[in-house]
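The complex appears here minus one protein chain, its other protein chains still in place.
Moving on, here comes chain A:
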Amino acid sequence: MMITITNLKKSFRTEEVETLALNNVNLKVEDGEFVAIMGPSGCGKSTLLNIIGMLDNPTDGSYNFAGHEVGGLKESQRTQLRKGNLGFVFQSFNLIDELTVYENVELPLIYLKMGKSERKEKVMKVLERMKIAHREKHFPQQLSGGQQQRVAISRAVVTNPKLILADEPTGNLDSKNGIEVMNLLTELNQEGTTIVMVTHSDRDSHYAHRVVNLFDGQIVTESQNRAIGAMI
């Protein structure tokens, strides 16, 4: 089991009010699964994704990632566990403007302290696969949105992570580029990478094996998709 979440709670506190963002969430994600999380704005999708991505700690409950209990780990410990195991794809790409395409993709490998030649091999391989290798020396602002998201996906997969977390990956793209990105994610999933994706888009959710619907911090429905990619 890749992810086992039990009775997970997350609350945010301001000076006056405490808001419960996630309330008793139970979720299991198997190795190799593709799960879409859906729900209206403010239902807690992104909070859940952030906790799964170890960017945030739950207030209560348990989160087990590939046999490691994550809830209650310190930031530096979470960073250690995250490195190489998780890849992130964001709606707004979050590429570093000061780095070239190549350098952006290379960054996680540097943090893994990988040797230079090995890094180069991996980066070029993934860039070629994502059909963006010809742009390796460009800076993010010089690319189209679709190209930027391909770079972001390259960066997410370059370490060969077990799990890719995608937060509305097509939200800032037109439909043609969006479909292209979804196809890439599907391809990765078919090769064995587990994917958890937050989305607003019905179309995108159909790429997933399973759709989890969140409402007011709770999972309200779960449904299985039979035919993967059948809508295209």
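By definition in this document, a residue touches a chain if its C-beta (ideal position, glycine included) is under 8 Å from a C-beta of that chain, and two chains touch if they have at least 3 such contacts; residues count from 1.
The rule is simple: contacts and distances are computed from a predicted model.
K.L.:
Going by UniProt, what is the name of the one chain that was not included in the view, given "Metallo-beta-lactamase domain-containing protein", "Iron-sulfur cluster-binding protein", "FtsX-like permease family protein" or "ATP synthase subunit b"?
P.N.:
So, among "Metallo-beta-lactamase domain-containing protein", "Iron-sulfur cluster-binding protein", "FtsX-like permease family protein" or "ATP synthase subunit b", the name matching the hidden chain's UniProt entry is "FtsX-like permease family protein".
K.L.:
Among A:39, A:58 or A:108, which residue is in contact with the omitted chain in the full complex?
P.N.:
Of these options, the touching residue for the absent chain is A:108.
K.L.:
Considering the entire assembly, which residues of chain A contact the chain that has been omitted?
P.N.:
46, 50, 53, 55-56, 75-76, 79, 82-84, 88, 90, 94-99, 103, 107-108, 110-112, 155
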